[in-house]
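Everything below concerns the one structure shown next.
Shown here: the complex without one of its protein chains, the others still in place.
Chain naming follows the written order as A and B, and within any one chain the residues start at number 1.
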Amino acid sequence: MTATGATAKPVSPTRRALGRLRRNRAAFASAVVLVIFYLGAALAPFFAPYYYDDAAELSYCPPMRLHFVDETRRFRLRPFVYRCRYYFNQNAERVFYEDTSTAYPLKLMVRHGDSRWDYRFLGIFKTDLHLFGVKAPGRIYLLGADWMGRDLFSRILYGSRISLTVGLVGVAITFVLGMLVGGIAGYAGGRTDSLLMRLCEMLMLAPGFYLMLALRSALPAELPSTQVYLLIVLILSFIGWAGFARVVRGMVLSIREKEYVLSARAAGATRWRIITRHILPNTLSYAIVSVTVSIPGYILGETGLSFIGLGIQEPQASWGNLLAEAMNVSEIRFHPWVLWSGVFIFLVIMAFNFLGDGLRDAFDPKSLER
Amino acid sequence: MASYVLRRLLVSIPLLIGVTFVTFLVMHISPGDMLAPYRNDPLISQTTIRKMEAQYNLDKPLVIQYLIWLNNLSPFGFPPPPVPEREPPAQGEQPASAPASAPMTQENPGTGSEQAASIPAGVPAAPKKSGYFRRVGADGQWHFNWPRFKWPNLGQSFTQKRPVAQVIKSRAFNTIILSLVSMVLTWLIALPLGILAAVRQNRLADRLAAFFAFIGMSMPGFFLCLLFLYGASYTNLLPVGGITSPGYESYTWWRKTLDIGWHMIIPTVVIAIGSLAGLQRIMRGNMLEVLRMQYITTARAKGLPESRVIYRHALRNAINPMLTIFGYQLSGILSGAALIEIVIGWPGLGMLMLEAVRAQDIFLVMGDLLIGAVLLIAGNLIADLLLAIADPRISYS
Partner (left out) sequence: MAEPILRANELVISFPAEGKRLFAACGVSLDIDPGETVALVGESGSGKTVTSLSLLNLVPPPGRIDSGEVIFEGRNLLKLNADQMRAVRGARMAMIFQEPMTSLNPVFTVGSQVVEAILAHESVSPRDAWQRALDLLKRVKIPEAAQRLRQYPHQLSGGMQQRVMIAMALACKPVLLIADEPTTALDVTVQAEILELLEGLKRDTGMSMLIITHDLGIVAETAERIYVMYAGRIVEKCSVTEILTHPMHPYTAGLLQAVPSLEGRSGKLRPIPGTVPNLAAVPSGCPFHPRCYLADSICERVEPPLRKAASDHWSACHFAESVKWPITDSSS
């Protein structure tokens, strides 16, 4: 008879982890949600009916309702909006009402017609196609308008480009720096290790928010938005990488003593090869989890900065500076829809947290099932 | 133990120097400085501006400026020259005790040497100014300025025309009480919830706790703050920001405390919600890990009641790693409270930092950052000490 034991096919740890992740419904749903958000960010000009700077005389217009039944109680298949007009009441406040004289049906795949707002789809094709819109002079404001009459929905979409990607870029920088420094420090040990760790501790000692403010103030307040964006990313990574490097170093220290590293050394592998081929891949599972979980921190950093006016400036949109309008607390009851960007921030962060938690459970061999 | 503490403090010093130096550099890289509004004002003469520059040492090289600041801060160093009460007398006036023709070529690292050098002969010389190394004594002669023990001096805030230390003191108190109360609230709620979630793992209590923990962790603090303020302004139940109500001055001390407490509700709740979620998860994780340990099985095999197993054997071990977190959390709250302070309008260190940074008031920024870093170090040190006390396996001899 055969001498072999059980014949079950061995499953690699990564496959098993992915399997566990897929079974975690919350994490899976979060991943889907995030994909939707990032898709929205990538294709923002397409999804948004208006450019982020497209202002109109509709300051703080409330969210427009999509109607299916018109004044004559006739059901129309295509939803439509009415034109929003306003008048000033005795307190000199704007009161909005719907002008039911003309109905503006919602159209899909519209062309804007105004060449000012042409954009490059995926950065390549020049076009002015939008997913939906209404014919001018009607306007469709799904989430209402801000103080300049700009569509909040569009601004949120454009803002997501900044707020969502700052996290990714910042985390990428932190990841590379942290792995590099942590790996070298952990493997080399001795004085290199001490020196690098002192450096990290020094950075970790600086109170993050204060340092962020100080660094941001070092730069002129008026900078072109792309530069501000890059600088915010750099500042955030500058604060964040030290903590990550320390943990990587701790992990490298413990892995370094393991037998497979010893056998690689005995086989004559160079130090660089050992670090990159043996040690760092084993820190990968922790690194991925750590990175996913820290992205919310970056998003909060950027939105926080923009919120207090030290980040992305007008007229560029960022979820943070959209919320800044809400700072005027006594007025907010008149236009609470400006809080929508905060809701989106919350949703994205929650999605990242669920995903990160799911990843952590998936990679942890000790996680017990129900 | 004492030697350990001392060693830690000594090690912290170069760290603090590093942090402050970096910030110093960064502040100076920025275009413009705190005298900018004065520079732009056409009514103010260049000489006045230069005097002010000299007074705040802005005309010196960067490194010297930093060293001067460091010297002023250090408890042992060269006492800084006294800040002149009034502007030194303008050219042409005769101060009472000015000796004629004092050698103008000597090194006078104080002020005004260039001016004096350009005075044509015959005009009375400007009076001697004390510097860091030489001091003019009561007899009008130079004396060497010995380094000695002195109170640390953080410099003068330009925007508030007060010593930085004074400005920080009042603000620091506000931030500290806010942070402490938030910490207490956070720990009071998070620890029991974490234990509950671990003991009833994967059952309703655990799921609910996890759910709220997620919401709490994901909610941006400043957004939650806005929502609360919105609710407050709508319902008039809670004050809409600030630290005191109008009329605070006339309250009795008891009512004053209550008033501040009332204003503290929204910011503490917001801060607590943000931090307790993570803490609860960590506590739960620790408890779960400890409950898997062999000595817990031993305790049960001994026939101990389950409550004793959990609250004595498991908890004691699960708490230890939390103590390290205690220190980091304190630091984290001090740092994180800054944004909430700004949104609420709580006059603390965070708001101070924002104002100082906007005005580029360099000494205030440096002082604030220093205090922030010191509080962080203190938090970490306390955490390590607590851990050493609680875990008999660790010895710091």
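The definition used in the following text is that contacts are C-beta pairs under 8 Å (C-beta built on N, C-alpha and C of every residue); 3 or more make two chains touch, one makes a residue touch a chain.
From a predicted model like this one, the values you see are computed outputs, not experimental measurements.
Engineer: Check each of B:317, B:331, B:360 or B:380 against the chain that is not shown and name the one that touches it.
Structural biologist: B:317
Engineer: May I ask which residue of B:238, B:304 or B:382 touches the chain that does not appear here?
Structural biologist: Final answer for the missing-chain contact: B:304.
Engineer: Contacts of subunit B with the missing chain: which residues?
Structural biologist: Residues touching the hidden chain, for subunit B, are 292-295, 297-306, 313, 316-317, 320, 390-393.
Basically, only the chains that are shown with their structure count from here on.
Engineer: Hey, how far is the Cα centre of subunit A from the one of subunit B, in Å?
Structural biologist: Centre separation, subunit A to subunit B: 30 Å.
Engineer: Using the touch rule from the top, collect the residues of subunit B that touch subunit A in their complex.
Structural biologist: It comes out as residues 12, 14-16, 18-19, 22-23, 26-27, 29-31, 201-202, 214-215, 217-223, 226-227, 229-230, 232-234, 240-241, 292, 331, 334-336, 338-339, 342-343, 349-350, 353-354, 357-358, 360, 365, 368-369, 372-373, 375-377.
Engineer: In the complex of these two chains, what residues of subunit A are touching subunit B?
Structural biologist: So the residues of subunit A touching subunit B come out as 198, 201-202, 205-211, 213-220, 296, 300, 303-304, 307-308, 323, 326-327, 329-330, 332-333, 336, 339, 342, 345-346, 349-350, 352-354, 357, 366, 368, 370.
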